[in-house]
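Below is the structure I would like to discuss, written out as structure tokens.
Here the complex is missing a single protein chain, while all its other protein chains stay put.
Showing chain A:
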Amino acid sequence: MPTQEFEGKSLEEAIQNACDAFHLPQEQLDIEILSKGSSGIFGIVGARKARIRATPKETPLDAASQRAKEVLAEILKYVDVPTVVEAEVREECVYLNIVSNGSGLLIGKRGKTLNALQYLVNKIVSREMGKNVPIVVDTENYRSKREGSLTELALQLSEKVKKSRRPLTTGPMNAQDRRIIHLALKEDQDVRTKSKGEGTMRRVVIYPVKKSKGHSSSVAEAKTSA
């Protein structure tokens, strides 16, 4: 990507000039300030222009999504099921959707096949791009359905934990699934979550949080008595 220098009466103006030149918003530019510039006295004496060096940030996501789509379509060519791959860039990650006939073949038991496809596409594309690109492979909204059922599971388990005051453990889960559990219970002050175990046996443990009555108030008391 070409790096260019820009000038302006103020820093803002210099940045604006850079944005106009590259037709990009400021967020997509890497900006290095060479000189902040000063308006001098009354804008006459000793006025210096602001100078910046701007480089458009690489937006490899579009290229990656195109490539990921090709790779996935190539893999699915060998599968005797009619499929169409749709690609889009969604929240800083490449989202690939397989439109198919609705058989569970592409999903597999608990998403095993879908995860394998996702892992392989990720590996191949990341290797070609020379950096990790987050790629999600989905079909028939499986990912959002799974997220829903895992969130529900998390809430059920947390209710049990609150009643029994004892920690509970989920079954073995992969990183994405564990993440959903953690996020589902993040806001809940009465339980805390932690991952335990190694590799494929890693599980989420949900612990009850002991209600220390007004921990902060005891600190406040200590302060006032001191």
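List of remarks:
As a working rule, a residue touches a chain if its C-beta (ideal position, glycine included) is under 8 Å from a C-beta of that chain, and two chains touch if they have at least 3 such contacts; residues count from 1.
What we mean here is this: contacts and distances are computed from a predicted model.
A chain of the complex is left out here; the name its UniProt entry carries, from "Dihydroorotase", "RNA-binding protein KhpA", "Heme exporter protein B" or "Electron transfer flavoprotein subunit alpha", is "RNA-binding protein KhpA". Touching the missing chain, out of A:106, A:136, A:150 or A:180, is residue A:106. Set against the missing chain, the residues A:48, A:90 or A:123 yield one that touches it, A:123. Interface with the hidden chain, as seen from chain A, comprises residues 71, 74-75, 78-81, 105-106, 108, 112-113, 115-117, 119-120, 123-124, 127, 199-200.
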